[in-house]
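The other protein chains are all here in position, but one chain of the complex has been omitted.
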Amino acid sequence: MYHHVKQLMYTVRVDVPDPRFGKMLLEQFGGANGELAAAMQYTIQGINCEDIARKDLLMDIGTEELSHLEVIGTLTRMHLKPCKKNREAAEADPLIALVGGGGVNLNNSQGNPWTADYLKISGQLEVDLRSNIAAEARAKIVYERLIEFCDDPGTKDTLQFLMTREITHMKAFMTALDTMGLDPLQIGNLEPTPSTVRKYFNDSTGVGQDGAEDARGPWNQADDIEYVEAPARLEAQVTQQQVEREINRAAGR
Amino acid sequence: MYHHVKQLMYTVRVDVPDPRFGKMLLEQFGGANGELAAAMQYTIQGINCEDIARKDLLMDIGTEELSHLEVIGTLTRMHLKPCKKNREAAEADPLIALVGGGGVNLNNSQGNPWTADYLKISGQLEVDLRSNIAAEARAKIVYERLIEFCDDPGTKDTLQFLMTREITHMKAFMTALDTMGLDPLQIGNLEPTPSTVRKYFNDSTGVGQDGAEDARGPWNQADDIEYVEAPARLEAQVTQQQVEREINRAAGR
Amino acid sequence: MYHHVKQLMYTVRVDVPDPRFGKMLLEQFGGANGELAAAMQYTIQGINCEDIARKDLLMDIGTEELSHLEVIGTLTRMHLKPCKKNREAAEADPLIALVGGGGVNLNNSQGNPWTADYLKISGQLEVDLRSNIAAEARAKIVYERLIEFCDDPGTKDTLQFLMTREITHMKAFMTALDTMGLDPLQIGNLEPTPSTVRKYFNDSTGVGQDGAEDARGPWNQADDIEYVEAPARLEAQVTQQQVEREINRAAGR
Amino acid sequence: MYHHVKQLMYTVRVDVPDPRFGKMLLEQFGGANGELAAAMQYTIQGINCEDIARKDLLMDIGTEELSHLEVIGTLTRMHLKPCKKNREAAEADPLIALVGGGGVNLNNSQGNPWTADYLKISGQLEVDLRSNIAAEARAKIVYERLIEFCDDPGTKDTLQFLMTREITHMKAFMTALDTMGLDPLQIGNLEPTPSTVRKYFNDSTGVGQDGAEDARGPWNQADDIEYVEAPARLEAQVTQQQVEREINRAAGR
Amino acid sequence: MYHHVKQLMYTVRVDVPDPRFGKMLLEQFGGANGELAAAMQYTIQGINCEDIARKDLLMDIGTEELSHLEVIGTLTRMHLKPCKKNREAAEADPLIALVGGGGVNLNNSQGNPWTADYLKISGQLEVDLRSNIAAEARAKIVYERLIEFCDDPGTKDTLQFLMTREITHMKAFMTALDTMGLDPLQIGNLEPTPSTVRKYFNDSTGVGQDGAEDARGPWNQADDIEYVEAPARLEAQVTQQQVEREINRAAGR
Partner (left out) sequence: MYHHVKQLMYTVRVDVPDPRFGKMLLEQFGGANGELAAAMQYTIQGINCEDIARKDLLMDIGTEELSHLEVIGTLTRMHLKPCKKNREAAEADPLIALVGGGGVNLNNSQGNPWTADYLKISGQLEVDLRSNIAAEARAKIVYERLIEFCDDPGTKDTLQFLMTREITHMKAFMTALDTMGLDPLQIGNLEPTPSTVRKYFNDSTGVGQDGAEDARGPWNQADDIEYVEAPARLEAQVTQQQVEREINRAAGR
């Protein structure tokens, strides 16, 4: 059950409204890594969760994200308001101008409607926590980019607050995962096949025009890793030899 | 800013879990007329609203819908849980079974992801309130249909509660609209063209196989209505006469 | 069964093509409140409708909206045509320029494809008519905003015609609803629970930074309304008291 | 401008309603190859078209498809009607049952909402006609499959009518394309590069488990075709030789 | 099974990065007629195909399209890179700038996510080949339009290569279809109804404001075609006569 208080979680201040920046801000209101996505992902994971302690964690953070949704929505609203009356501002985001009358809606920065396809909810706690760690990392980098594109001090303050909270949440989810007592590679119950899990297939080879090259690194050269040449390449290889053999045979060699 | 308390707004009881009914219930969790749609529509209208009193109304009801989302989510979760282990249950909703492990996600009753395209948010209060009245009416009828498809007394109790609240909200939105002091047909500021607004075009004529027929009613026969035969039909008519004239001319008549 | 005559329902005139405005016009061709949405919503409601008289109304207006779709499509086409050859015009709407060669397609003003998720079709007449009243109100306000962003007299004429027709339709749907003989709050057959339907929950409280405050109005203070403090807030309250009691106990008070 | 007459283009008869088959029929009402897709594709191409004669063709067929939409909608409605009251029928299509009250909506056979992404509209006539030929072929095969899954004689009659019309339209579009006076490979104005257009790359080689094999046919062995071994395979080949050379060098060979 | 070599299929060169053009290029990376759509359409048709020779054709071209996807992706990446740091560039495509950090993603030129709704896969070879011919024609015209909007010689070279390959593929699919030994109008097995297939309905009549008129052409006037006046128009006609008759009767004439 929810209660709403009208005070914002973070007081929002906009010195100069900038509709083009408002359009960018929509990314964190109605976009893939935005606050509604976070609120819904954690809250619904929480509804499904049977680990009482981590269920509380999911609800704590899911609820905080709802408060963030309100903060970013209010901030974005202040930047987009000129879209209602000003033709040039309206061109920045015609959907907001025409359909929303300058008000926010659950679109991203290009006008795509928010979709539950953004959510990663698995019903398996060690999986959900990994999805959440990644989600927080993505949200953090989007806020960082917004701050870098912004000159308005009031707006930057709010974005800095929201960006910071992503790191808080990322850490909480990491701790919740680390303290589950699972091996880092244990997901669910079924064991991987030992001989297959060892193999690293070198499926991309050669040299690219931008300096791309075939590389070795800790991820493909440890003791417990079997480095295998690309099976499709070897298959192509063999077939080529057969072709040559047949050509030679045909040529009487 | 939001706070969450773990007590549900309505205590949920399921006597016999029924995964096929759980799939139906998803309609009100992640569907077009469901609780998230209601919560988001009213809350975002509230963020955009500049009428202080009605802004409070929108936030009051928007917040209540979040609490309903949790209620219907919890109820649906209880019905879908067998999808995790039971193959036949899983077939009822493979997306819930495979991706969600039997947990709820923001899908509707056919597995479509929730989308902000469901929302009607216009930034014009007299428009938004009409959208809300219609939204509540739609939600009411979906709950009614769910109740009619349901045999489980516990489930029916919860659905009756949620259905009832739609009527409460519908009435509140109607009152808020009626007390705005606007003519029922006033939307925005621009006036319709008087001569054009009077015309009712009879664009569908004739008799259909299921008894459909051309009808008159209060909507097309009042004093201030000018009933006009379908312009496309008249246009076709004239052209037909021309064709006949040409045929006659060709035949030397 | 349909017949098409090539004369437009309203003669379209564009004095100066404006691709950026053409992009805006797409909102009423392929957008959420546009003419296809209206045509499909009413026509499909009509196919499903069993009230012969109102079925005719739905088909009359549904058909007129198809004629409007052609009008707005032709108008938009004239504004977007420069996108085919002119790079700067093409940047206004790359999708129209590259995929459509400057021709219209069923996108909205931000390039989102039209989707049936825009439609509200319930199979319950008193619900559908409410959805239609709201749909007409939304379409009216979008046309009004388009007119306000437009300087071209020919274009404004057409938009004024289309905007006016929305009011005609809105009135017809209102009349059709009012003459059904139903109580304004009767939706379907199941009755709401009397004790529950009376309650108005004050779920949003306090004071916001933009002057938002907790308000009373006719929607929450009539004789038949029971005004209830937010249950989540009261729940939080009680818990807080328990916490304090425990603190006191621990402190030996 | 459109006019509607209530008589259907083809009288519909259903002997025994079959909700599961009704769900299948939705594919041609609101699906990718269905009647709305056809109506919109041809009509919008027609609005954009500047070849007067073929514009008329596009409008003729586009309008006929609207009449088909009404026919398939009425047929589908008759099969789905039991979804309103009957729980088992409702399980066949919960979206139709719950949201539509047993009425049709613009969904496909799995409940996906119709989307303009189904449409292929290019603003280039020789391209649009090819898209239309393909669209008619797809619609034909879907109707054929529906007929094969159907036992109801009345339903089969209607489907046979609709299937037949696809062939009529396919032929008309083929004739319209053939009589444009263009080389079959001429699309737009820019010429392909002669040396590049001749090359056929054998990018898939070897033998598959189901009998798949590397094949030659008229499409890769005519006089004006240069058959080229897969460039990626050759590139992989060379690299492999380099690897072997280095292995040999390392081994002192 | 696939192998990747890092050398691109066509060496990409960009003289001056142009983020607004990069946004346009996305159309062929993640758009409806782009390289992923082609790769997936042909490859999945190939997986489903039981004609061994044409299955190889589908896999050959499907694989080449994957190599094209990499080429267009690399080219687009080079044009969009300034979006990461430059605010003005970022405004050209906020989604790429904020979510992608200037990197490509599977969006089209307006930021819509790629969807499998773009694909036409029927499981019927003579249908799939027609869909592919049309798909290649569409891709050709989009590349042509991109070339016309482009001033950068390096970029034009790559686009010319990709455009050319569409014609190669179009020809291969045409040859593969022509050599199947089917009548051009044979799709599947069920025969159309002879009397119905002959009829051409003149469903759009009259004269439009832009010179549109009712036209005859080879597609509606051959010996095996029965040209039929629009049935809805005739129906409207008859009804009108009845109305007149009744008026006359009422008037005592």
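Every chain is named by a letter (A, B, C, D and E) in the order it is written, and numbering of its residues begins at 1.
One rule holds for everything that comes next: a contact is a pair of C-beta atoms (placed from the backbone, for glycine too) under 8 Å apart; a residue touches a chain by one contact, two chains touch by 3 or more.
Source: prediction; values computed, not measured.
Only one residue from A:40, A:98 or A:170 touches the chain missing from this view: A:170. Where subunit E meets the missing chain, the touching residues are 1-9, 30, 36, 40, 43-45, 47-48, 59, 62-63, 66-67, 70, 73-74, 77, 84, 99-107, 113-117, 119, 121-124.
For subunit B, the list of residues touching the undisplayed chain reads 1-8, 11-12, 74, 84-85, 87, 90-91, 93-95, 97-99, 101, 107, 110-113.
Mapped onto subunit C, the interface with the missing chain covers residues 205-206, 230, 233, 235-237, 239-240.
Everything below uses one rule, namely that only the chains that are shown with their structure count from here on.
Of all residue numbers seen at the subunit A-subunit E contact, under half occur in both copies; the interface is built from largely non-matching residues. Between the chain pairs B-D and C-D, more C-beta pairs are in contact across C-D.
Computed centre separation for the pair subunit D/subunit E is 10 angstrom, with centres defined by C-alpha atoms.
Spacing of subunit A relative to subunit C, judged by their CA centroids, is 31 angstrom. Those residues of subunit E in touch with two or more other chains are numbered 3-5, 7, 32, 110-112, 138, 141, 203-206, 212-214, 230-233, 235-236, 239.
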